[in-house]
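One structure coming up, written as structure tokens, with questions to follow.
Here the complex is missing one protein chain, while the rest keep their positions.
Naming follows writing order (A, B and C), and every chain is counted from residue 1.
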Amino acid sequence: MSYSLLAPEIILTILGLVIILIGLLTKDESKNMIGYLSAAGLIASLVYVLGNINGMGTFFYNALVIDPLSQIFKLIFLVVSLLVVIASISYFKDNRNQDEYYALILLSTVGMMVVASANDLVTLFVGFELASMSTYVLAGFEKRNPASLEAALKYFIIGSLSSALMLFGMSLVYGITGSTNIPAIIAYFKTNPLFATSSLDIIAMIFLIAGFGFKMALVPFHMWAPDTYEGSPTVVSSLLAAGSKKMGFVAAFRVLVLALVAIRMDVQMAFAILAVITMTYGNIVAISQRSIKRMLAYSSIAQAGYIALAFVVTTQMSIAGGVLLALGHALMKSGAFIAVAVVGYMVLSDNRNAKNTDDLDNFAGLGKRAPITAFSLFVFFLALAGIPPSAGFIGKFVLFYSITIEAVAQASNWLLFIVIIAILNSALSIYYYARVIRYMYVLPPVGEKIKEPAPYVIAILLAVIGTIGVGIYPEPFIRMAMNAASVVLGV
Amino acid sequence: MSLYTYLLISAIIFVIGAYGIITQRSGIKILMCIELMLNSANLNLVAFSSFNGNATGQVFAIFSIAIAAAEAAIGFAILVALFRVRDTINLDNINILRW
Amino acid sequence: MFSDFAALIVLLPVIAFVLTLFLGKKLPHGGAYLPIAAIAGSFIISLGIFLQIYPEGIVQQSIPWFAGMNLGILIDPLAVVMLMMVSFVSMLIHIYAVGYMSHDPARPRYFAETSLFTAAMLSVVLSDNILQFFISWELVGLCSFLLIGFWYHKPSAAAAAKKAFLVTRVGDVLFLAGIVLLYVNMSDIITSRAFSLAPGNFILQFKSMFDAIPLIDKTQLTYITLLFFGGAVGKSGQFPLHGWLPDAMEGPTTVSALIHAATMVTAGVYLVARTFPMFVAAPDSLLVVAYVGGFTALFAATMGLVMNDIKRVLAYSTVSQLGYMMLALGTAGAVVGAKAVGISMFHLISHAFFKALLFLCAGSVIHAVGTNDIREMGGLFGKMKITATTMMIAALALAGIGIPFINIGTAGFFSKDAIIEGAFEYGEKTGDLIPYGFAVIAALLTSIYIFRLWFMAFTGTPRSERHSHESPGVMTGPLMILAVFALFFGFSQTGFYHYLETNFELMGVSIAAHEGEAVPPPIIVVLLPVIVGVLGFLISYAIYHKRMLDMSKLISSQNPLYKLLLNRYYEPKIGADLIGVKLTHNVVAQSGEFVDRKIIDGLVIDNIISNTLFQLGEVVRKLQTGVVQNYASVTLLGIGLLLVLLRIKFGGT
Partner (left out) sequence: MAALISLMIAIPLIGAFIAFLTRTREQARSIALLTSGISLVISLILFSRFDSSISTIQFGESYPWIASLGVSLKFGLDGIGMPLVLLSNLVIPLTVLFAWGETKEANKFYGLILLELVGVLGVFTSLDFFVFYIFWEIVLIPMYFLISIWGGPRKDYSAIKFFIYTHVASLVMLLAIFSLYWNTYQITNTFNFDMFTLLKNYSLIESSIFKDAIFLALLFGFLVKMPAVPFHTWLPDAHVEAPTAGSVILAALLLKMGGYGLFRVILPILPYSGSPGKLISLMAIIGVLSILYGTFLALAQRDLKKMVAYSSISHMGYVTLGAAALVPLSVSGAMYQQFSHGLITAVLFMSCGVIQHSAGTRIIHDLGGIAKHMPKLAFLMLAGFLASLGLPGMSGFIAEFLILVNSYFTLPTFVILALFGIVFTAGYHLWAMQRAVFGTYNEKLGHIHDGADYEVLSMAIFILLIIFFGLNPNPVLNMMTTNAEQLLKFVVLRGVIT
């Protein structure tokens, strides 16, 4: 048993610790290089994951597992972290606490990757908490900014509450099954379907759903998300929305799907209701937002609603669709938030004391002031709205397809109804994306053209390439997602 | 004492914690309530471990206690930072981010 | 041989149209000589073909077009006489227009459009299939639209052009519906193998149509012919679609002459004549033709009595005379079969000569006095001798004056009397003398109004200060030529009838006349038309020349009958205002607009869908209070709801 498959996590953990050390030893002025160092570490990990994209193996007495599901989600997490780190090179330039920032990013990434690989409730919990706690701090990283702190506090309180709920649920699962090992738990539930013996198991499941739902920002566990995304430093919002959100999905894929298959109909219904409410809520509230970060937060909630449709039918196709949409969303949303960060940079360079840098008015004439950013944001928005050819389209395509065919195969009216609602929601979302696009391209600019800092440009363009690339050449990603889905379904 | 006694106690603690989170205004008190909820889960774990006859639950509880400690530290740190900026930790007033 | 150049009959004026349109400005007289030369060419070719095929040949040429239909030329006796008439009269009108339009800066456009007008009419005449006929027919309508609206900056001209196009369009749609029905019936009998097209023939060719007549259901045939006749009603200004013709006087007078004599309005009569075998096979339609024609002849003549605009009088006269032609086809067709075509066409052609003459004379008068109102004219005889004389000849022809039994008379004498006699014969055979009555009364009125016109314009004391003078030679020349034809064309009657009688037999269609030898009509019937003609002359002479009767009582606006006539039976009010504007535009269209904007778009899309969503968004976002305890509450509440949901679903354990 070689531990080389765990190299990405090991690299990042060591690097994170080393960075703290470096931070102690170097002067403030030379801390800007830490960003590059972190990026290098993330690239190394990413290359490693890509190199072992088909790797398989279990580690630490079955506590960790490497399989297609873990690999594709690690890919997502690493890509998001990489984009965020690159963008942060500009965002946190000359900040004297940079070392802590990058260390926290790397450690939260490790946390997410552990969740992706978790094969035991204990590792799952530890990974969850590692990622969460790092991001609590990151959300409040601008410690002179009341909004940032408020965001951190809300995130922290609801996050801790969710941890407690999740832990409570885990304790019940452990009590029922006598094990914390996920395959063992699934095996137990296969032979003893939920509801069959006691009602404790369903309570346990609901607590787990609540815990994971918090990360996914699924209604009604979403309340923190808009506030936190709005208040946090924009690059951190990017990490939260694009990266740590997916942690909830991978955990749910690992733990919930198979355990719930036995009682499909009811949970299907519950997830369907949650998903529909989530997407509708997200889209409707997003329409009336003027803060773009907040709008993106609601759009994230809506996207979570779409992805949650994967749990409604739990076929290989639907889960593959969910994974693809998660992948697409990671690219689009991280790019979009970074683009908003550029706008913030632009507004601050106009006026040092500007408030609400992400207000819609600041996007007026962005197409002239920051053409690359504007064009990228345009691509992300269309992708988020599911317009081809983009990652968002491919994800939605496969996902909606899977539900439609399931509706047809089961001759199920309510499933069809759900797809139609999803589709209408998707169309509705165009409204608020198009509004921003209009501001960027139709309205006259409110200031001079700026020079977009290179790190931002690199990060955004990488996200654009990813978004369009997955749309134009989705073949390998679909295959990966299908493999991941087969892992989820245990086939 | 049967398992159900433990479960009942832990459920009561859990509900107290949950009730506190909803009703309290002070950040510190809310943190304490969260701790209550975490510990109700720990109690569960230990009780199940004892009744199931394997040690995994206890290990899990130790992990979770350690994590809860770290979590509390972060929470207090955030509260302190917030107090410096806003001069209050009354959560009813901390709502510049809304709607 | 001339028949090889048959296509040039149409193409020459088309080429002239293009050249004049684009080069006219650079040529003398606005390029007028191009269309004149082209139309003269058409006339020469037509004449040549006539000489070539006389007495019993036809020219047929055809090329396939789209979807099983063809483009082709059919020149039979019917067509060739029309061709000669159209090209000849049109040529004269063009020559006249060189003088008449000499001061108009837009002359190139005028000559281009009249050239196209003539081309379209010639194309109508020589079409060998109903589709091409329809297409040319529509182009005729287009050109009339362009020419009536020639002075488009005059709002009344623009309105009249529109009215002409729209009213004839009503007829065109009926015609098109007839073609649709014909096509469907033809296809049906072809698919059911009851009928097969002869090799080289196409589905909508006249020949195929005639061949298929016996196989088409009689009811269907009646519908088809009635729809065709609907087209003719529109184009030939028959009741109730006659209103556009008097309004069409807004164009230059030469255009009126062209429309009324050579080109447009005769197309309707020609359509019925062209498809006459079908009408004969559908006697009910023929009856409708007779009645509509007869009624129109009378109806229009009554309005001609009171009009004060010189051109309007002539316009109603045209409507009335076209009614005669229809009457001839309807009544005589039921009695003498194919000869009816000859009778009708003979009147058509003689009418073309004298009506063209009338209009050109009117144009000459208008040119001289600068007004259309005959109340402001008077005493022009001395100043405009040629015009006055030629116009008198035309009036005599229109009134049908001549000497019975020795057969000396004007063109109208021969042509119109034959129609009236035909109507009588029809009445004798069927016991239905109403059409005959229409025809005789209309003849009296015709005579009255035309001489009223002449006397008011040329005799008495001048009522305007303007110095009037005779028109130049380029204008009086055509007048004199036409006057010759108006006087002497009638003598070709027998030969003409004989030539046209064989027309449909040449295409293999025989139309049997009704049984029984033709009995010479009673003397009174032969005399009556002339008597009423002379009577009309005398009445007019008495009233308008000698002033023996004071008309002021009669023509006061208190007199309801006079008011009715002067307001043209309120046709413009009912047609344009009530149906056109009030009903269609204000009621139907505006309510449609209301439904569209306020209900489909406003209520459903804007209010129900989009406003609801926006309002909902505004309400729902308020749930996000910003107070973290509430967030925790929602989270816990969510768990509670999930519990309830799943427990309820499962029914509890």
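By our rule, a residue touches a chain if its C-beta (ideal position, glycine included) is under 8 Å from a C-beta of that chain, and two chains touch if they have at least 3 such contacts.
Bear in mind that the values here come from a model prediction, so they are computed numbers and not experimental data.
S.K.: Out of all the chains shown, which come into contact with the hidden one?
M.R.: A, C
S.K.: Which is it among C:M1, C:V180 or C:I434 that touches the chain not included here?
M.R.: That would be C:V180, which touches the missing chain.
S.K.: If the hidden chain were put back, which of A:M33, A:L50 or A:I420 would touch it?
M.R.: Residue touching the chain left out of view: A:I420.
S.K.: For the full complex, which residue in C:F17, C:F134, C:F381 or C:F424 touches the chain that was left out?
M.R.: C:F134
S.K.: Touching the hidden chain in the complete assembly: which of C:A194, C:I403 or C:V588 does that?
M.R.: Selected residue, touching the omitted chain: C:V588.
S.K.: For review purposes, identify every residue of chain A that touches the missing chain, sorted by number.
M.R.: 382, 387-389, 393, 397-398, 400-401, 404-405, 408-409, 411, 419-420, 423-424, 426-428, 430-431, 434-435, 438, 441-442, 473-475, 478-479, 482
S.K.: Spell out the interface residues on chain C facing the chain that's missing from view.
M.R.: For chain C, the residues touching the absent chain are 65-67, 131, 134-136, 138-139, 142, 145, 149, 152-155, 157-159, 161-162, 165-166, 169-170, 172-173, 176-177, 179-181, 183-184, 187, 580, 584-585, 588-590, 592-593, 596, 600-601, 605.
In the analysis below, only the chains that are shown with their structure count from here on.
S.K.: Between chain A and chain B, what's the gap in Å when you average each chain's C-alpha atoms?
M.R.: Measuring from centre to centre gives 25 Å for this pair.
S.K.: Going by the touch rule set out above, which residues of chain A reach two or more other chains?
M.R.: In chain A, the residues touching two or more other chains are 153-154, 157, 161, 165, 226-227.
S.K.: If you look at chain B, which of its residues touch at least two other chains?
M.R.: 21, 30, 91, 94-98
S.K.: Going by the contact rule set out above, which residues of chain A touch chain C in the complex?
M.R.: Touching chain C: residues 153-154, 157-158, 161-162, 165, 195, 198-199, 202-203, 206-207, 209-210, 213-214, 219-221, 223-224, 226-227, 266-267, 269-270, 273, 281, 284-289, 428 of chain A.
S.K.: Along chain B, where are the residues that touch chain C in the complex?
M.R.: Against chain C, the touching part of chain B is residues 18, 21-25, 30, 91-92, 94-99.
S.K.: Quick one: in the complex, what on chain B touches chain A?
M.R.: Chain B reaches chain A through residues 3, 7, 14, 17, 21, 27, 30-31, 34, 37-38, 40-42, 44-45, 47-49, 51-52, 54, 56-57, 59-60, 63-64, 67, 70-71, 74-75, 77-79, 81-82, 85-86, 91, 94-98.
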